[in-house]
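The complex appears here without one of its protein chains, the remainder shown in place.
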Amino acid sequence: MPTTVLMEELDAFTYREMIGRGAPVIVPVGATEQHGPHLPLQTDVLLAKAMSTRLAEAVDGVVAAPVVYGYKSQQRSGGGNHLAGTTSLDATTIIAIARTLTLEFARHGARQVVFLNGHFENYQFLYEGVELATTELKQRGEDVSAILLSYWDFVDDETIEEIYRGAFPGWDVEHGGVLETSLMLHLHPELVRLERVMDLPAAQLPRYDRLPVRPELTPISGCLSSAAAASESAGRLLLDRTSAALAAAIGAELRTASDLIPAHATPRFTTP
Amino acid sequence: MPTTVLMEELDAFTYREMIGRGAPVIVPVGATEQHGPHLPLQTDVLLAKAMSTRLAEAVDGVVAAPVVYGYKSQQRSGGGNHLAGTTSLDATTIIAIARTLTLEFARHGARQVVFLNGHFENYQFLYEGVELATTELKQRGEDVSAILLSYWDFVDDETIEEIYRGAFPGWDVEHGGVLETSLMLHLHPELVRLERVMDLPAAQLPRYDRLPVRPELTPISGCLSSAAAASESAGRLLLDRTSAALAAAIGAELRTASDLIPAHATPRFTTP
Amino acid sequence: MPTTVLMEELDAFTYREMIGRGAPVIVPVGATEQHGPHLPLQTDVLLAKAMSTRLAEAVDGVVAAPVVYGYKSQQRSGGGNHLAGTTSLDATTIIAIARTLTLEFARHGARQVVFLNGHFENYQFLYEGVELATTELKQRGEDVSAILLSYWDFVDDETIEEIYRGAFPGWDVEHGGVLETSLMLHLHPELVRLERVMDLPAAQLPRYDRLPVRPELTPISGCLSSAAAASESAGRLLLDRTSAALAAAIGAELRTASDLIPAHATPRFTTP
Amino acid sequence: MPTTVLMEELDAFTYREMIGRGAPVIVPVGATEQHGPHLPLQTDVLLAKAMSTRLAEAVDGVVAAPVVYGYKSQQRSGGGNHLAGTTSLDATTIIAIARTLTLEFARHGARQVVFLNGHFENYQFLYEGVELATTELKQRGEDVSAILLSYWDFVDDETIEEIYRGAFPGWDVEHGGVLETSLMLHLHPELVRLERVMDLPAAQLPRYDRLPVRPELTPISGCLSSAAAASESAGRLLLDRTSAALAAAIGAELRTASDLIPAHATPRFTTP
Amino acid sequence: MPTTVLMEELDAFTYREMIGRGAPVIVPVGATEQHGPHLPLQTDVLLAKAMSTRLAEAVDGVVAAPVVYGYKSQQRSGGGNHLAGTTSLDATTIIAIARTLTLEFARHGARQVVFLNGHFENYQFLYEGVELATTELKQRGEDVSAILLSYWDFVDDETIEEIYRGAFPGWDVEHGGVLETSLMLHLHPELVRLERVMDLPAAQLPRYDRLPVRPELTPISGCLSSAAAASESAGRLLLDRTSAALAAAIGAELRTASDLIPAHATPRFTTP
Partner (left out) sequence: MPTTVLMEELDAFTYREMIGRGAPVIVPVGATEQHGPHLPLQTDVLLAKAMSTRLAEAVDGVVAAPVVYGYKSQQRSGGGNHLAGTTSLDATTIIAIARTLTLEFARHGARQVVFLNGHFENYQFLYEGVELATTELKQRGEDVSAILLSYWDFVDDETIEEIYRGAFPGWDVEHGGVLETSLMLHLHPELVRLERVMDLPAAQLPRYDRLPVRPELTPISGCLSSAAAASESAGRLLLDRTSAALAAAIGAELRTASDLIPAHATPRFTTP
């Protein structure tokens, strides 16, 4: 009986048993991106992995090794890709990664693959990769479905209100701000250096993208809003509520899918 | 003296004069996508082209030939790409188009290129194309900037309130709904068949994408909300307000850019 | 009952009915290319679209939205891609567009797709796109055929003789010359500025391509021969004769194909 | 002093001396393609290589190793790619080969690269490869030019008349016919099996391409016209006249180019 | 003062300081690959990361986030990619990752990038990515060098002899065998389940690759030789000797490089 849901730590035989029992594969997708002077470069990876782990525990899933390099940081959501530390891949590479991982987990026998995104800029490229893979699988007659989501779409308005008390600056500037910092304080306090938070006004960014970016529009912290109000308790609240909402939504989706699987469609299982 | 801002109708010599005088190139980007039984397949192209024309008139620009095939329709924003009539390109093709057009207009001597998007799904792929092109131009020492926007990001809350009186169903289901239909009634009434509007409840879609899509989640109209309340006057209001907001924002951006151009950087101009 | 054959103006439901009745899809492919001081940049698009419309009317087809950006202008057929105004895509993008459109129209249920080319340089790249798509469709067991043609291959020698009276300079220098200008005078007189025609000798170009081009080999008009002898009546003659020849050839091809379709192969039709 | 112009047989040091003295590199491009029961599969390679060797001798050039796999055979020019024996590459591969070889020979120090084509279908893809490479080289400030040609464009009408006496069936059906067979009889008689020529009427092919091809439109010989009238003397005539025309045209082009080279632009030469 | 060399845990400001002081970036590259019933799927990642950390400590470097998905497992070195659990990317994706990471770290200001490989199959694809990036950087005039190595090339014959006492089965079957298991026992004993080692004879594989693979040639353990003789002390010996050899070789290389840097070439450093 496995004591971990992390594919990284599982041996292949145990992994195969879990897939053989119908476990969905959950792929955390993050980025290596500057998050100001107080958060580590892999904040998006760590948060996506934490959400994925909670989800896997709720739905008897496996958490795949995370995708740790993401799409280029955009100024309006992550400060911009001109900043040192931010280390990004081109769109075609992200598309290829998402497409190939979907095909590989399908080859293993998984019938559901969930991409759980923690870096805004990745979303559409993951979508294309998953679209190409599921179309190909369908043409081959394989019944595999993929789910794609960003975890913050499962944060409800009540939680936002509880944490911000009316002062929510908006999702668009939530980069290195209160939400991410609170989650990190709860999950990885040893990696947060709260004393280095730069308490600056939220960024004022236009309603369009301009390239090359004007570097002066990104606050010198690299964060789009201040994390000064972050707290471990807000992080715990966010994690609990969001992972519960995720588990409810995805759990229902997976149950629907398994009802639709015809009796003869036992998961495939390739052994030596 | 040109009586049109449309590149399609201009001869090359007149076009060169306009670029030589510093005209930015505005590229309308749409899609060929089902918009229910009452709107034509090129609704997104026509709206992006109308907004682009207004903007070009305000900023002395040229409107490039529109990009008429866009990225795949997604169920949560356009009903899904499984629907007949919707005719879409892969991500890499959209990226290549945006990249190459930026490089081509730069070769002509344009110093600003604006991509004005009318199809939600295109945005990130246009971004990548523009990012690749502007990075390449910068490495070559060329001072060219690109702006990327979706026109609905310039619709203000007051206008929404005036039109919907509190009943705005949200941007996410505004596909083939009141806004697009009103704009089309104002701009191309001969292409709208209002008597065919299917007055169905707005679509209920999950907070995640699932592929392959469950076709039953898209209303049989193909529209995500009802266009029954559309009107020509709402369309006029939307067009006037939005194009004014666009002109203000982009006009300011272009002025800033031209201030930054050093005196010796006269636009290049290639003639036979 | 549709009063248009243009997919751009059709709503999705009407389009589906037409495809459901077996309508072939005809895709006009042009370019955005300088055509001298007297013709608009989209001459190739407009001519391909006019020929496609005539053909669609003759064979009960649908005209898809045109491909408006084509492959790079070559000096020996279009003056060269160094000229401002000419706005072109790379080969791989043209290939991808032709491949994907073929697959998309096949997905809609079309069993015949016709690419009607109006820009010489496109041809081989369209061929590759169509070849990749039809090979893929055949491997999937789908019976879809594609036809690829350039409209000038259907201009007969008699018509050439009637128009030129022995002075035909050859197809290779027919860029911005008598044929294109005459067709435009007949179809879009408001877009032709005949008084600006530069009456220069036909270009003298070698039997090989050389890159980078020597700009001095292209006449300063950008046209490879003079359009001074163009006339509306020659345009009418060309349009009538050529579209009749096209309708005869393609009509026969489509009838042959439909004879070959087995009874059970009713066109597929995807509705919500 | 080299006794060969073939790069294949040269050692690197001798090759470098030749490039250092300004030798242009001539790349024969052919195909592995069925040419009926009487000609070998590499007919196009052998003819392109023979023409290249003559040209190299005339202009003090080097003949690169030939490109032996070409673009897919098209039914209207080569019988079609469905035929066994014909072994072809995709367009993107041909493009990549032409682009990379141009860049590699430029890296060696060559200032002129000539692609001498012997397989109709290759031409546009070679063009794209050469266009990409020369554009890149120009942006890097390197003065390298490329020439692209098909050898039959240098066969003059008089020669055709002398050989065919009014019975020339047209270039479009000259696949495995009199011209190629005569050239092979002159150059490689041991590889021609004249007794196996199938004396069939020339193929009747439409003015458009249709995919998948109708196999019955290609004569069972695989040749588009009969080679029965081929002769060694016609081959000699063709080779002499055509290689002389080639040498005259390309020689002039190379002289022009070398006049344009500034004194300081001595060819680069990389040695260990 | 950083207490970690792991980029994952560093904030962007501290990372920039390290790069600003000339730190090379060391990228561990592994795979997600079955390693029998006794080792976790990320064995290659963990070993590459451990070697990279030791190397970074020795040369004042930074360890980048590891590449966790590698190239397809080959039967002769990893058992084959048909096995469930093994999760691999295509060659073009690995190439793109290596190319882009090199360019990104160069953008940050790093002048040396080291790819430290822990999965045999990756090597040539990493090479191509690094080759493309360094060529591009050189053309832009940037003095950045990359080093590429597999850690086992730094295991010396004496160590092999000490561990195996003449019974070394050869590197080609060292997949999931004594070396990897010993290293894991030393580094991550909690992830090794030694009681599950399958003590089977070493695989007998031909001197060629055959695809599709014959599954029966891979032992049912998925390991190519038995790990029964593995020990923590052998792992410690391997780690100490190999990381010392690595540090000596790479340290010398980096010193040479820094001698070659001209005085004005201070590392670039992009801050907000």
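Every chain is named by a letter (A, B, C, D and E) in the order it is written, and numbering of its residues begins at 1.
We adopt the following convention: a residue touches a chain if its C-beta (ideal position, glycine included) is under 8 Å from a C-beta of that chain, and two chains touch if they have at least 3 such contacts.
Just so we're clear, the structure is a prediction, and the values are computed from it rather than from any experiment.
Participant: Can you list the shown chains that the absent chain is in touch with?
Facilitator: Taken over the complete structure, the missing chain's partners among displayed chains are D, E.
Participant: With the full complex in mind, choose from D:Met7, D:Leu116 or D:Leu211 the residue touching the hidden chain.
Facilitator: From the options D:Met7, D:Leu116 or D:Leu211, the contact with the absent chain belongs to D:Met7.
Participant: Identify the residue among D:Ala23, D:Leu39 or D:Leu183 that touches the chain left out of the display.
Facilitator: Residue touching the chain left out of view: D:Leu39.
Participant: Among E:Met7, E:Ala65, E:Ile97 or E:Leu148, which one touches the chain that has been omitted from the display?
Facilitator: Answering carefully, the residue with contact to the hidden chain is E:Leu148.
Participant: Name every residue on chain D in touch with the hidden partner chain.
Facilitator: Residues 7-16, 19, 32, 34-42, 45, 64-66, 68-69, 79, 82-90, 92-93, 96-97, 100-101, 104-105, 107-109, 191, 193, 196, 215, 218-222, 269-272 of chain D touch the chain that is not shown.
Participant: Just the residue numbers, please: which parts of chain E touch the chain that's not shown?
Facilitator: Residues of chain E in touch with the missing chain: 71-72, 74, 81, 90-92, 95, 121, 123-125, 127-128, 130-132, 134-135, 138, 145-149, 153-154, 206-212, 249-250, 253.
Note that only the chains that are shown with their structure count from here on.
Participant: Smallest number of touch links from chain D to reach chain E?
Facilitator: The fewest steps needed to get from chain D to chain E is 4.
Participant: By CA centroid distance, what chain is farthest from chain A?
Facilitator: Measuring from the centre of chain A, the most distant chain centre belongs to D.
Participant: How many angstrom lie between the centres of chain B and chain E, each centre taken as the mean Cα position?
Facilitator: 46
Participant: Between chain B and chain C, tell me the centre distance in angstrom, where each centre is the average of that chain's C-alpha atoms.
Facilitator: Distance between chain centres: 26 Å.
Participant: Taking each residue of chain C in turn, which ones touch at least two of the other chains?
Facilitator: In chain C, residues 90, 92 touch at least two other chains, as defined above.
Participant: Looking at which chains touch, is this a line, ring, star, complete or other?
Facilitator: Contact map by chain: line.
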